[in-house]
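A protein chain is absent from this complex, but the other protein chains hold their places.
Chain IDs A, B and C follow the sequence of writing; residue 1 opens each chain.
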């Protein structure tokens, strides 16, 4: 039992933080939200240079072959910085999904796509037929889509996209209209079922990790503001009402962290309870981020309610990501079901 | 539209308050809890003198023939003072239930029982077969009990009581074992159904009124303590953390009041939505009292956790009464169902 | 106690309902919805709508007839509001004047001021904005720094020269007039030496900078005053007594007049409809919100009941007092709960904007509700007021 990250993992996170502090300031995030694409191809290329995009790509295909435990701190940092690029969709979801596909039929696709992902020349996203809209669909070079339980690989040219803008200006969801054909088919429904289950778990943990970073940023901003802003002749952070709201928000966040990290470990370790762990991660992180958003806005007051203040960027991320891939209540229901089944024992 | 009590109703409440301030101090409440019966026959007699016990008894049977709107402030005062006597059970539930019984068959029973209730010589209680235990069963001179949907009047001698003590020392619930016979039968299941529905509504509103008083007492005690108690060189009530908890508790209480009062009016006015109003009353008052108990204890700290401090008397009332006749969540579910039915329209 | 309305009140309700049904701009009639208030075009359209209401003597039903009202009681005002929200009629462009300033003019204004300002306000010929907060005086209104210096003789017939900066002025971008506090005695301590001014927005020296809100719309503005000259008859109440004059306004803002319960009961009604709709699509998922829906609907109804309770007391001659702070706490939390719950019911659709990039009604309402615990005195300030002035706890 050793519940801590390896130095390498922390160093990789620190490296991404140095990068985002220069290349992904709030002004950069804002510029991305205002851009046509919603994110920056230049920054994507720079992320490839850093080795980020090949993180989950196997070594023989030009990547590192790392797991979710290596990714989770990076996703957290992506949330903290508001990184607009589809890191989760490409590196956290699509690549592992391709690797999960059974049989040598998928080898060709993997050999074709994954080396290009690692060098930043292919952006991927994933979508389910139950989704109202698929995030990052417009910028993707390949879409991995589920239909009637089957998985398909669809080129952008074969899709018609109807943008469904999100309140989070970088997510760029779109309704994807497309026709499944034998050419697009990746896996039968039977083959796809376990792959889709793992996708759902990764999505829950990955979104949870983003939300940890979002909550962290919101709380840090509010604490800084409460220290600077004076009313009634004192910093507002000296009022118990402000202190206690922020303390409660921090407690929610700090207790969400190990829950998310454990779920990342469970993903890599084929833990039998991985789905429960993943749902706990999403539920906990969503509550932490929503609570942090509410508190951060209340601490800021009217200034936090303006377009020009950066707080909105992270509040909107919190609102959007908290419902993505199932909201907290959905996931708690899954957790309860799993706990009752575990308690009842196998059989 | 006039949403206020009549002077007469307020005066009656004030009269009861003067009475309880002398005759039902915290020490008296404690003495009652420690007593064999759980309440004081002497105080019951004095309440009869005040005219309280004939409040709902028709004038021709020696009472006032008043309604729930006349009773609701008195029940609130009973909660505030911790009055241990079965005022709700006798005056608020059993008497109206007897009056609701259809047909002249019940006239004889009413003529026999109700005049004695008004002069304090008969204590009544009511019980449903679904109840784990019937409050005030041990001291009752007549028990109105439901079995298989039928209503029965059962003399204490025909029952076997197994005490199931409550954390509220005055409630004295007991499991009542008894055998329904044609002699005990008051009304058939078909006749009883609407009577039992009105009983449930009155019980919800009456318990809600008691809980308003309990919440009021808890908040007042905590506010007084917060003003007296010093820590860190100042009264603890000057800390925002204490202020804000108490303010929130007070808001819950003050918004519960009109909800309970409206329900009392609806009971007397045969409002079609009376059951929804009654459930709202119980749900709101229970949350107000539970919240007030939690806050009052936190404000008092360790001293409030002791047996010798009077706070326990009202906290325990809050806990016990909040689940009696359906807890807040049960009643909210009823409210939602009714609201959806109202929105869907008749038919 | 009698919770039924009188036949006269029912008749009034029927009249209002009929008029609104015939006149509220709507898609069906080809007259609506009106463009956004945050555009010049929309602002003008909203003025036209208020003028139509004024002509029907429905704009300010509780005002005396001489100023365009009907001299109706508070209960009739509540009935009007219920019908107004039921009809989903346009947001009232004149509300800052009508609800926040007018009570102060009725209490402190001279007869000339009342005649000059009230009818124009009621018909939206003149729309008012509030010059209240300053960048360094948000929750702490007594920290106001904008100042007015005397020009000309003391007493009648002189004027004042205003300078400073106000912020968070709703409707500020297009309003005709502004009301606000300025410091006329810079030596006086925090709550003293302030005076209440009425300032035309086209006066030389007034500059407006619209501020975009969370939704990107310019719902409020900063207003800069550079040596703006204002004559004595645009002072409301006594010179130097601005704080107590303003507190009257603040009490109306926090109390009854601004937050009509109809707003919340109407939203709660829509929430119930949304729940019923989602429960057909996915009963298990919707069921997870059942308790929250019930709570939100109950909270809205409790606010309505509490308002009738308070109005009956006010009609009996008792002023609202610090209980207004309890109302603020309750309605602002209720509004948030209703909208949070709706977003939860919408699930993955909650984050999506309309095709035109604007938040849909629930998301828009949520963003609007988020401001509730902040403006008109933060909820933290309100809790202090409740604790100190209602419960009698010692001041910090």
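Everything that follows uses one rule, which is that contacts are C-beta pairs under 8 Å (C-beta built on N, C-alpha and C of every residue); 3 or more make two chains touch, one makes a residue touch a chain.
Note that the structure is predicted; figures quoted are calculated from it, not measured.
Engineer: Sort through B:61, B:95, B:133 or B:195 and give me the one touching the missing partner chain.
Structural biologist: Reading the full complex, the residue touching the unseen chain is B:133.
Engineer: Thinking of the whole complex, not just what is shown, which of A:5, A:33, A:66 or A:325 touches the missing chain?
Structural biologist: Per the contact definition at the top, the residue touching the missing chain is A:5.
Engineer: Mind pulling the chain B residues that touch the left-out chain?
Structural biologist: Residues touching the hidden chain, for chain B, are 131-133, 164-168, 171, 173, 230-232, 236, 239, 241-242, 294, 297-298, 301-302, 305-308, 312, 315, 319-320, 323-324, 327, 329-330, 333.
Engineer: State which residues belonging to chain A touch the missing partner chain.
Structural biologist: The missing chain touches chain A at positions 1-6, 69, 219, 223, 226-227, 234-235, 237-240, 242-244, 246-248, 250-251, 254-259, 261-262, 265-266, 269, 280, 283-284, 329, 332-333, 335-336, 339-340, 343-344.
Keep this in mind: only the chains that are shown with their structure count from here on.
Engineer: Where the CA atoms of chain A average out and where those of chain B average out, how many Å apart are those spots?
Structural biologist: Chain centroid spacing, chain A to chain B, equals 52 Å.
Engineer: In whole angstrom, what separates the CA-based centres of chain B and chain C?
Structural biologist: Averaging C-alpha atoms per chain gives centres 40 Å apart.
Engineer: Would you give the residues of chain A that are in contact with at least 2 other chains, written as numbers and ranges?
Structural biologist: Each of 239, 241 in chain A touches at least two other chains.
Engineer: Indicate the residues of chain C shared as contacts by at least two other chains.
Structural biologist: 380, 383
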